[in-house]
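Here is the structure we will look at, set down as structure tokens.
Only a single protein chain was left out; the remaining protein chains are all shown in position.
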Amino acid sequence: MGEGAPLTTAALAHVVVSGLATGSIYALMALSLVIIYNATRTLNFAQGEMLMISTFVGWTALQLLRAPLLVALLVAVGAAALLAWVLERTIIRHAISATHFDVLIITLGLSLMLRSAAGLLWTHDEFPFPSFFGSRPLGVGAARVAPASLGIIGASLALMLALGALFRWTRLGRAMRAVAQNQRAARLMGISVERVYSASWILAAAVGAVAGVLIAPVVFLSSQMGLVAINGFTAAVLGGFGSMPGAVVGGMVLGVLENLAPLYLPASIKHSVPFLVMITILIVRPGGLFGRVATRKV
Amino acid sequence: MRAAALGSGAVVVLGWPWAAPRYFVFLASLIAINAIVAIGLNLLTGYTNQLSFGHAGFLAIGAYAAAILTIRAPLVPLPVTLLAAGLVTAAVGLALGVPCLRLEGLYLAMATLAFGFVVVEAILNLDWLTRGNDGLRVPAARIGPWALTTDTSRYYVVVTVAALLILAARNITRTRTGRALLAVRESEIAAQASGVHLAAYKTLAFVVSAFYTGVAGGLFALVVGFLSPDSFDVFLSVDFVAMIIVGGLGSILGSVMGAAVITTLNDSLAGFQSYRPLVFGAILIVSMLFMPGGIASALHKIQPRQGDRA
Partner (left out) sequence: MITRSILLFLLVVALSVSRAAAEPGVSDTEIVIGGSNSFSGPLAYTGEQITKFGVDLYLRVVNDAGGIHGRKVRTIYYDDGYRPQDSVANTKKLVEQDGVFAIIIPQGSPPVVATLEYLEEHKVPMLFPYQSSPVTRARRYVFQGMTLSDRSSRMMIDYLAGPRKYKKFAALYQDDEYGKSFLAAFEKDLGRFGLKLTAAESVKRGVTDVSAQIAKLHAARPEVTFLVLVPGPAAQALRERQKIGWTDTLMVSTGPLTDEKYLALATDAANGVEGLSLWPDPATSDLQGVKLYRAYMVKYFPKNEPNRYSLAGYFAGMLFTEAAMRAGRNLTREALITALESIKGFESGILPPLTIGRDHETQKQGFWVRVEKGRFTPLTDWLKSE
């Protein structure tokens, strides 16, 4: 079979914007992971599944109550916050004294349980999900761009700015940053580390719920939807784990890479390229694009 | 006390195929294979604190290496095939470990995760060698004139290799090397200050870990008889991590028990169908809540420690 004709600029622009949109999804996932990691130093394996469950709850509101999409979003965020609060208080809190590896396995167990529970409650089928954005493509210069793509990019950037503001200007945000820097010192300063843990889980879950409602129209709602968290993890590491701008940039880079690779590379390696690029970047910059390798005090 | 425990353990292991139904002999082989991987992963994670989410990739390399050798060079004796599988995988481990020396924690975990994906992609693309998606059927191996066509014969091969590798691991951890590895885990800085050459030991851990997993891969090919890229996904890598954490990091006995528990659990829950991950996940959570540090840790709390730790 012959190689196709070279792509027009318009087509290329469309693919890149689409990649940025996918990347924004990854960025939102990455942000959720980083929020919890910064505060608690644990990787939440169940982040994607929590996102998935909250989106399903929002969907149920749509179906049963015939609610408008905005209400569904609020229901999803509320469900996420509740789920996070319950999980953190009942399970994670008890393991606080355990090693981080133990908590890793606990969150792994949670992810398995949530995925299975979703299948039992809603079946493992895939469902369409309405979008906030219209479907008629917009013309941006010569390129045709999907409103959903622009909408997701915009929403992600807005969320990132909101989180940035939260961390810089609110008490809670400053407390979270303090705990992230030095838990013991924060406690000595009178900050309730337990409260910060809870808040981080709830905040991360809420961000995840927003992400879920944004991506469900694109990837369809299903019990498998949470697996996008793996890409989120990749994005977070790529950008420098712990850094929020890093998470966003990492996500965008990953999304665009994933889309450009099939365009220009032979089928045999195109799927590996994002990973190979990532390994290369890590070897050159062991802390990711924006991260710093922490110098450890002796 | 120790000798009696080992003795009765040996009796059970050797006599298992006579006592147990055929399916449980197969299952025991799977447990032994997973135990070898767990020990290998433990040497990397439990001892030098390098977390790997890519060990399914090493398992795949060992499995395909052994399978291809068995198919293309059937006259090569099985022990040599297994050794070759281990060495090929160790070489890949070296190629991965050296560039990753500067990585730590989650960054290393991510690099290994990526490695796992790349290995599966490579298997798919090298389909003239691996038959890609079609999958590779592994013919029965031979030891001398005997073809290993029964679960029992394969079981004995697997437990023999496992026993050898467990002994080797105990020796490694008892020697100066082992103590150096443990020191690295406790504190890289202190270890370095004490004269432990960090890079060398971290790389050594990678290579040995890959070797163990490669040999296990060869045994996997032997016992399961069919290889396909779908066998070696990231979820399998996560399963291995679960085995060493549930078993207890830094403990060889823990790795074996973790492998036994996770493998048996996965198997016995198959009948739960849609509820399987639900129950499995619940058991994982409960285990870690009630046995922080894993089974080995919990056992040490019950039994007073005797001398140095395993």
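Chains: A and B, in written order; residue numbering restarts at 1 for each.
The criterion applied here is as follows: contacts are C-beta pairs under 8 Å (C-beta built on N, C-alpha and C of every residue); 3 or more make two chains touch, one makes a residue touch a chain.
This one's a predicted model, so the numbers in the text were calculated from it and none came from an experiment.
Participant: Out of A:V15, A:L74 or A:I283, which is the one that touches the chain we can't see?
Facilitator: A:V15
Participant: For the chain left off this view, which of A:I91, A:A146, A:V253 or A:L289 is in contact with it?
Facilitator: A:A146
Participant: One chain isn't shown here. Among B:R22, B:R174 or B:H197, which residue touches it?
Facilitator: B:R22
Participant: Extract the touching residues of subunit A with respect to the undisplayed chain.
Facilitator: 1-8, 11-12, 14-15, 18-19, 21-22, 25, 115-116, 119, 123-128, 135, 137, 144, 146, 215, 218-220, 222-224, 227-228, 231, 255, 258-263, 267, 271
Participant: Tell me where the left-out chain touches subunit B, residue by residue.
Facilitator: Residues touching the hidden chain, for subunit B, are 1, 4-5, 7-9, 11-12, 15, 18-24, 26-27, 30, 124, 132-135, 137, 220, 224-228, 230-231, 233, 235-236, 266-267, 269-274, 276-277.
By our rule, only the chains that are shown with their structure count from here on.
Participant: What whole-Å value do you get for the distance between subunit A and subunit B if each is reduced to the mean of its CA atoms?
Facilitator: 32
Participant: Using the touch definition from the top, list the residues of subunit A that touch subunit B in their complex.
Facilitator: Residue list for subunit A touching subunit B: 37, 43, 91, 94-95, 97-99, 101-106, 108-113, 115-117, 119-120, 230, 233-234, 237, 241, 268-269, 271-272, 275-276, 278-279, 282-283, 286-288, 293, 296, 298.
Participant: Would you mind writing out the residues of subunit B in touch with subunit A in their complex?
Facilitator: Listed in rising order, the residues are 99-100, 102-104, 106-107, 110-111, 113-115, 117-118, 121-122, 125, 189, 193, 234, 238, 241-242, 245-246, 249, 274-278, 280-285, 287-289, 292-293.
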